[in-house]
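Below you'll find the structure I mean.
The complex appears here minus one protein chain, its other protein chains still in place.
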Amino acid sequence: MIVVLKPQASKEEIEKIVLRLKNDGMDVQVNTGVECTVLGVLGDTVHYDSATLELNANVDKVMRVSEPFKKANRKFHPNDTVISVGNAKIGGNKIAVFAGPCSVESEEQIVSVAQDVKNAGASILRGGAFKPRTSPYSFQGMEFEGLELLMEAREKTGLPIISEIMSPKHVEIFDKEVDIIQVGARNMQNFDLLKELGKTKKPILLKRGLSSTIEEWLMSAEYIMAGGNENVMLCERGIRTFETYTRNTLDLSAIPAVKKLSHLPIIVDPSHATGLRWMVLPLAMSAVAAGADGIMIEVHNDPEHAKCDGAQSVTPSMFKEIMEKLSPVAKACGREI
Amino acid sequence: MIVVLKPQASKEEIEKIVLRLKNDGMDVQVNTGVECTVLGVLGDTVHYDSATLELNANVDKVMRVSEPFKKANRKFHPNDTVISVGNAKIGGNKIAVFAGPCSVESEEQIVSVAQDVKNAGASILRGGAFKPRTSPYSFQGMEFEGLELLMEAREKTGLPIISEIMSPKHVEIFDKEVDIIQVGARNMQNFDLLKELGKTKKPILLKRGLSSTIEEWLMSAEYIMAGGNENVMLCERGIRTFETYTRNTLDLSAIPAVKKLSHLPIIVDPSHATGLRWMVLPLAMSAVAAGADGIMIEVHNDPEHAKCDGAQSVTPSMFKEIMEKLSPVAKACGREI
Amino acid sequence: MIVVLKPQASKEEIEKIVLRLKNDGMDVQVNTGVECTVLGVLGDTVHYDSATLELNANVDKVMRVSEPFKKANRKFHPNDTVISVGNAKIGGNKIAVFAGPCSVESEEQIVSVAQDVKNAGASILRGGAFKPRTSPYSFQGMEFEGLELLMEAREKTGLPIISEIMSPKHVEIFDKEVDIIQVGARNMQNFDLLKELGKTKKPILLKRGLSSTIEEWLMSAEYIMAGGNENVMLCERGIRTFETYTRNTLDLSAIPAVKKLSHLPIIVDPSHATGLRWMVLPLAMSAVAAGADGIMIEVHNDPEHAKCDGAQSVTPSMFKEIMEKLSPVAKACGREI
Partner (left out) sequence: MIVVLKPQASKEEIEKIVLRLKNDGMDVQVNTGVECTVLGVLGDTVHYDSATLELNANVDKVMRVSEPFKKANRKFHPNDTVISVGNAKIGGNKIAVFAGPCSVESEEQIVSVAQDVKNAGASILRGGAFKPRTSPYSFQGMEFEGLELLMEAREKTGLPIISEIMSPKHVEIFDKEVDIIQVGARNMQNFDLLKELGKTKKPILLKRGLSSTIEEWLMSAEYIMAGGNENVMLCERGIRTFETYTRNTLDLSAIPAVKKLSHLPIIVDPSHATGLRWMVLPLAMSAVAAGADGIMIEVHNDPEHAKCDGAQSVTPSMFKEIMEKLSPVAKACGREI
């Protein structure tokens, strides 16, 4: 951490600041310049709340040099994290494919989609039981019944299941019944929920918030990890920008960025990012080429009558074609799918 | 709702769509053009999930004509909502002033700030007990102890109190102990929490999400209102943009927009919007002139040693000066403060 | 400027970097720490291209401490700049009002609007002759004929005129014929045009680009000033964000920011910022309360048949009402209008 003091800071004031930092357990190097004094601060700056320093009338700027996250940081954990879920491994050489409908609607629907995506090569079945909807008047999901149907589809196909959690009240049941717990974009900074999930050992898929920076996203992963659960995978699903042609703007540069900053696996969800099913294929290919560890795709047996997000869902036969086209791209990048 | 069909849509396909809409309880007017057919759809479109229509291969565009919110809509509730909290009224001619520290830190601190802001003319005391922090390693608030100190400050000053809720688990205690429950920007679309708050009758202050449109914000108010609690006030606190000079970009055009679209009171928080305390005065004046029903200002007795957001906190004497300067602006706009 | 070196940087490498900086005319203070070395760099960093330093494999971060603009910087020019245009002064205690139609359409139109806005208290007549339109098929302005009609309206009313320049080819004629040359948002970084304008002595109104930071905006002012023309005023007209309710998002925090960073006058254009004429009054009041030195308002005698931007234009009688309501707000802020 670099602390730039104001030109007018007196010797006494500087000493007070240095003393305060030392009392807080930091090492301080004072660099007295002609125009201003600069402090080099070393120590456990990850756990240090630097904002309080900026309040001092003699401080001009506080600039962090190291990242504020630790457990999610590749510096302290150089090897890629690989998370095992049933037979699937997320984060290794094989690209994981999460597929299934936006929301579970009936036994017939979820079982049929599960079989189709399994046959086409998907490794994990997704399905929403509790749905975060902008309008209170939209379909809110089948809730517990949806979870049960999802479990049934798992039994019939052997695919591990992932579903989105909406409330800390549900952590216990999700921990017991699903294989991966999804935290949606709107809850990325629902810190109460993150803390509860940190107490479990269940793999967590943490979606990036609509207006969250990569650093904030990793800080939310850190919340879960700091609680004791290091089984976190990240999911880029588009950020909010001025462009309205796509629902959100898929930020594929987040893949190499996350790979550099962190050891956690990163998944890409082109369905939610664009909201347009004809964009799923080119952007899934693009995500694989950029180095994604997994792809999440919405598949519905009857998108036109889907209760939620049908416009972005592909049919099972389209999904099969996507899988066929992803395979050579994965190989060209030295990976499998 | 206007449904534009694709040029190639056959008569049979059009009839199917019309039938579906009618079965869903809508009135449909078919407008057969030379190039394409346009359907005018009337009925309870607020409760209708139009996204499903877009999946139909014969539908080109679905355009909503009316707003998707109802209880928050000025059309159905032309008069301004005025919410009474203790002696304060929010939404009337008098501009309410919410003041206090970012977080409650000690009895001495909160009682002293409470007395100072009361003397300077504040109507409501704010203070955080549970704090949403980006980092798990930052101070997370005094929690229940903080709530109790806040209650003590209320007892000593008579000021009603507002504090932020972080979890649905705390709805009961907040409902019992605080006068206004604040929902923070990061929880604006924590729908589980909104539903729980809809079951109370407690006034709710709903902050705008960092990347939420005005419509999404009103839809979140609608969640609370649809549950039965119509005591909702909105709070603009800056949106996330590319500009980094200020922490967020205060969107004051949201004031006339909300006033036109809704009957709910709107408060402005220049402290969080800018993150810079020297901007609080000009932007508070600006907010009053734009028609805000209230102003929320962070006040701390010792900002340099504040445990949270000190850089944006004003001292009690600065707050007094702000109040003195707001008064003539309010009068110039035909209001009081 | 602070240069943080990488932990592995060898003594020799550090010496090379220091030497390079010294050769470039800088003073360098070396701060050797336990973990890394930090260089404090002093000198004419405004004119120094720090990006080249970041390429060095031993450099971790380069952090600027001082602003990259000099002539526009309040540090080196503490007093407010006041620009005289005819009888009007821009930047002093009196708030300047720029009013007139988006585009000049006929002699009758521009003369009639000019007389109306003059009577209501406007100080400067605006009118577009060359129009920057998104579509090549939209009305592109009356061009030179429009300029002549504007000059005629000046003759009849005595109001100084401002008009937007679109091409460096027109600098000579604009310099000769108009009183203030406007650079539109889309041309804020048309550096070729800025350089040409720097060669004149004509007052320039520089609109903020749709996605320009405050710093970039001041750097564009610096382009004009570095060329020798210090008569620059800035105009905030909304930035592009995700919100679509208003055409752009008016960033009123730019007013106190510019006032702190620079000595140049700042004008606010609520008409272009919002695109909605019913928002002009509250946001003009808001801008005045935030400390704007001027307001620019689109006024058209027949907005419904305007050839351009009618939706945001107020009528002369609405303009009169706006002026009447701005006056007490200006007074409440210790200013006149």
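Worth a mention:
In order of appearance the chains are A, B and C, and numbering begins at 1 in each one.
FYI, a contact is a pair of C-beta atoms (placed from the backbone, for glycine too) under 8 Å apart; a residue touches a chain by one contact, two chains touch by 3 or more.
Not measured: the values here are computed from a predicted model.
Within the complete assembly, C:Pro303 is the residue of C:Gly100, C:Pro282, C:Pro303 or C:Pro316 that touches the hidden chain.
Of the candidate positions A:Gln29, A:Ser50 or A:Thr246, contact with the hidden chain is made by A:Thr246.
Residue C:Ala226 is the one among C:Ala226, C:Leu250 or C:Leu326 that touches the chain not shown. Only one residue in the set C:Glu54, C:Glu145 or C:Glu324 touches the chain that does not appear here, and it is C:Glu54. The missing chain lies against subunit A, touching residues 211, 213-215, 239, 241-246, 249-253, 255-257, 260, 273-274, 278-279, 282-283, 285-291, 328-329, 331-333. On the side of subunit B, the interface with the absent chain consists of residues 2, 4, 27, 29, 31, 33-36, 38, 40, 42, 60-61, 63, 65, 211, 240-242, 244, using the contact rule stated above.
Interface residues of subunit C with the unshown chain, by the touch rule above, are 46-49, 51-52, 54-57, 68-69, 132-139, 166-169, 186-187, 189-192, 195, 209-211, 216, 219, 222-223, 226-227, 240, 303-311, 313.
What we mean here is this: only the chains that are shown with their structure count from here on.
With centres set at the average Cα position, the gap from subunit B to subunit C is 32 Å.
One simple way to say how far apart two chains are is to compare their mean CA positions; for subunit A and subunit C this gives 39 Å. Subunit A and subunit B have centres, each the mean of its CA atoms, that are 27 Å apart. Residue positions of subunit B touching 2 or more other chains, listed in rising order: 211.
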